[in-house]
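Sharing a structure here in C-alpha cells format.
Of the protein chains in this complex, all but one are displayed in their positions.
Should a chain be cited, it is by its letter among A and B, assigned in written order, with residues numbered from 1 in that chain.
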Amino acid sequence: MKKTKADPKGVLTGAHYLDGDYAIAEGGLAAGCRFFAGYPITPSTETAERFVERIPYVGGVFIQMEDELASITALIGAAWAGKKAMTVTSGPGFSLMMENLGLACMMEVPLVIANVQRGGPSTGLPTYVGQQDMMQAKWGSHGDYEIIALSPDSPQECFDLTVDAFNLSETYRVPVLLMTDECVGHMYEKVVIPPADEIEVVERKWYDGPKDEYLPYKPDEDLVPFMIKAGDGYRFHTTGLTHDERGYPVINAECQNVCVPHLVEKIRQNADKIIRFEEEETDGADVVVVSYGITSRVAIPAVQKAREVGIKVGTLRLITVWPFPEKRIKELAGKIKAFVVPEINYGQVVYEVERCAYGQAPAIHVPHCGGWVHDPEDIFKAIKGAVK
Amino acid sequence: MNEEVLVEETDEELNPAEDYLRLDRFPHIWCSGCGIGTVVRSFIEALQKSKVDLDKVCVVSGIGCTGRVAGYINLDSFHSTHGRAVPFAVGLKLGNPDLKVVVFSGDGDIFGIGGNHFIHTARRNMDIAVICVNNFNYAMTGGQVAATTPIRANLSTAPYGNFEYPFNLPYLAEASGATYVARWTSLHLRRVTKSMQEALTRRGFSFIEVITPCVTLYARRNRLGDGLNLLRYYYDNSEIEHGADTRTLDIDYQDKITVGKFVDKEKPTFLDCMNNYLSEVIGDEYRPYGVK
Partner (left out) sequence: MDIRFSGFGGQGIIKCGLITGKALSLFDGKNATLTQSIGPEARGSACSSQLVISSDRVLYPYIVAPEVLVCMSQESYERYEPDLRDGGLLLVDEDLVRNAKPRGKTKMYSIPATRIAEELGNKIVMNLVMLGFFTAITEVVSTGAMKKALPGLVPSRSLELNEEAFDRGYEFGREALAGSEKSEEALV
C-alpha cells in the first residue's frame, strides 16, 4: 500500500461550519476524488451540489446522470480510467445502485458511495432520518461478496470517514459505502479540515511489472490484485461474469468456487485491519450498548442516566459496520448480561449482534422506524430492563 | 445499386484479423451463420484503416449475444451489465478523455433495458461511438420479442406474432441528439467498415445500427431460412438513401430496409460545452478538464 499526501488543490484547509452532506463532498475532494456522477435525491443532494460548485476550481468532472443505475456504472468506468470516483444517494437510489454495486465488487473496482439514509421502505420519509439500509448495504446486490461500510456520527466524521472510505476502497479494490443518515447529513457542526500534508491518501495498487505478464485478477499476498488503467496498453478484459485471473469469463462451478471466495476472503482475511470501533467502560460492564451513526450520540444521555442509577453500562460504537466486529462482540458476550442495540430501524444490526453473541448474552433491540431519532428515555428503559 | 453492394464485398482482400482478437478465447460462442462475427470483422478493419492508437481504444459491451464482443476483441475491453454499456462508456470517456470509447452491443441491451441511457448520452453529444447490432430479438435468452421487433414477427414471448410498434432507431438517435447516424445491414460490410472508420475518427456521439441475422432464433422461428436467406432478403430489400429523413425509416416485417448515412454534423461535445461554458462564466480560475 502506497501512501501519499493529499493534493492541496482539493483540500479546503481550515475550520468550517458545515453540514454532513457538504463535509462528504469535502472529504471526497480531499481524498483526491475527481469524478462524481450522481442523481438528485433528498436528503443527499447537497453533497452533489457542493461537489459541482467546487470541482471547476479543482479540476475534474461532475455529471448529473439520468438515474442511479447510470451514476454508479459511470463511476466504474471512470475508476477503470484511473480516477477516484464517488456518488451519493439515499434509499430509492441506493436500491437502484445495487445492480452495479455487484458489478463493482465483481470487477474489483474502487469507488465510494455515500448513502444519506432516510425512512423507508419505498419513497418512505424523504426528508427524515432513518438507518434502515444497513442490511441492504451488506446484502443488497445478488450473489456473495463482501463490502466495507462506515458510519459517521457527525459532520466532522463525514469528512474524516469519506477520506478513509477512499483509502480503504483503493487498498482493497472494493466499493466502500459511507452509511450516514439524514440527521447527520443535514446537521451543521464545526468541521476541521487539516492541511493537505496532514491528510494521508492511499494510492491505487498500480501494477508496474512486464505488460505481457499482467493478470488483472491474480491475487497478491494481501489477496488484492494489482490494477492498471484503460489506455495504458495492457489490452485487458474485465467482465461481470465469473472469470479467471486473466479476467476471461469461465462459466463453470470450478471457476465460480475460486472467483467468489476471492471476493469474500480478501475482505474477511483483512477484517482486523479494516474494522474500527470505539469502546467505553466495557470492562466490568453488565450491559453494552452497541450503536452507530447518530444513534450512538443519542444513546449517551441514556447511558449516563443508567450509570447514575448504578447500572454498569459500557458502549461500543461501530465506525465500520461492515465488516462487523464479530470477535469483539463474541468476547464481550461472554462477560456481560446483555447487549442493548438502538438503531433507527425495526431490527437490523441487532441480529448481527445476536449472531455474534453465540447465545452467551441476549441482544435487546430498541426499535425506531425513522422520522426522528430515539428518545434517550427509551434507550434508558431498555438498559434498565436488561439488568433486571 | 444492389449490384454495387455485392461487388463491394468481394473486391478487396481483408487483412488478417488475428492480432485484433483474443484467439485464446476461441472458439467463440456465436452460432454459425450469425451476423455478429461479420460486424466484428468490419470493426477490426475499421480499426486498421482508421489508424487510431489501439492502446487508447476501449470497447464496452452490455449483455447478450453481441455483448460478448468485448470479450473477443483484443483491446481494453469491458463486459458490463445488461443495459449499462453506455453509462459505463460515459465514465471511461470522462475519466480519461484521451480514450476512444466504443459501445458494441445489441438492440435489446441498448434500446430495451438501456434506452434511457442511450437517449441522454446522445442528448449530451458525449464523445463516444455506439454500434448496435440489431437482430430484432433478445437472442441470448432464447428469442424473445424486443423493442425493435417488426410487427407480426414471431418470438417466444410473442408466440402469435408481435403487435407492438418497434423503435425506428436512427430516428430515435437523431431526435435524441446524435451527431452521426447510420444504418446498414451485415451485408454492407464495406459500408459498415467505412461508417465505423468515420465514427472512430470523428468527435461527438456516433450511432451505427447494423441489422444482422439471428439464424438460430429469429430466422428459425419465423421460418426465414438460414443466414444466406436473410442476406438475400437484405440484398433484395435494402435501399441506400444517404441523408434520408430519419422519420421515414421504420422497418416492417420482411419489408424494405432503408440504409445509409443519415446524419453527420459537427456540434460541441459534452466536454467541449463544459469547458467552454465554465471558462466563460468562471474565467481564469476555471481548471479546464481533459484539455491538453
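Keep this in mind: a residue touches a chain if its C-beta (ideal position, glycine included) is under 8 Å from a C-beta of that chain, and two chains touch if they have at least 3 such contacts.
The structure presented is a predicted model; accordingly, all values stated were derived computationally and were not measured.
Across the complete structure, the visible chains that the omitted chain touches are A.
Summary of contacts with the chain left out: across A:128, A:159 or A:248, the touching residue is A:128.
Contact with the chain not shown here comes from a single listed residue; of A:7, A:49, A:67 or A:189, that residue is A:189. Of the listed positions A:59, A:140, A:219 or A:301, the one in contact with the omitted chain in the full complex is A:301.
In the full complex, the hidden chain is touched by chain A at residues 15-17, 19, 42-43, 126-128, 183, 186-190, 294, 297-298, 300-301, 372-373, 376.
Here, only the chains that are shown with their structure count from here on.
Separating the centre of chain A from that of chain B, both taken as means of CA atoms, is a distance of 38 Å. Contacts from chain A toward chain B in the complex involve residues 35, 37, 56-61, 63, 65-67, 69-71, 73-83, 85, 99-100, 102-103, 229-241, 248-249. Across the complex, chain B meets chain A through its residues 22, 24-25, 54-56, 58, 60, 70-71, 74-81, 83-84, 86-96, 98-99, 116-117, 120, 270, 274, 278, 282, 285-287, 289.
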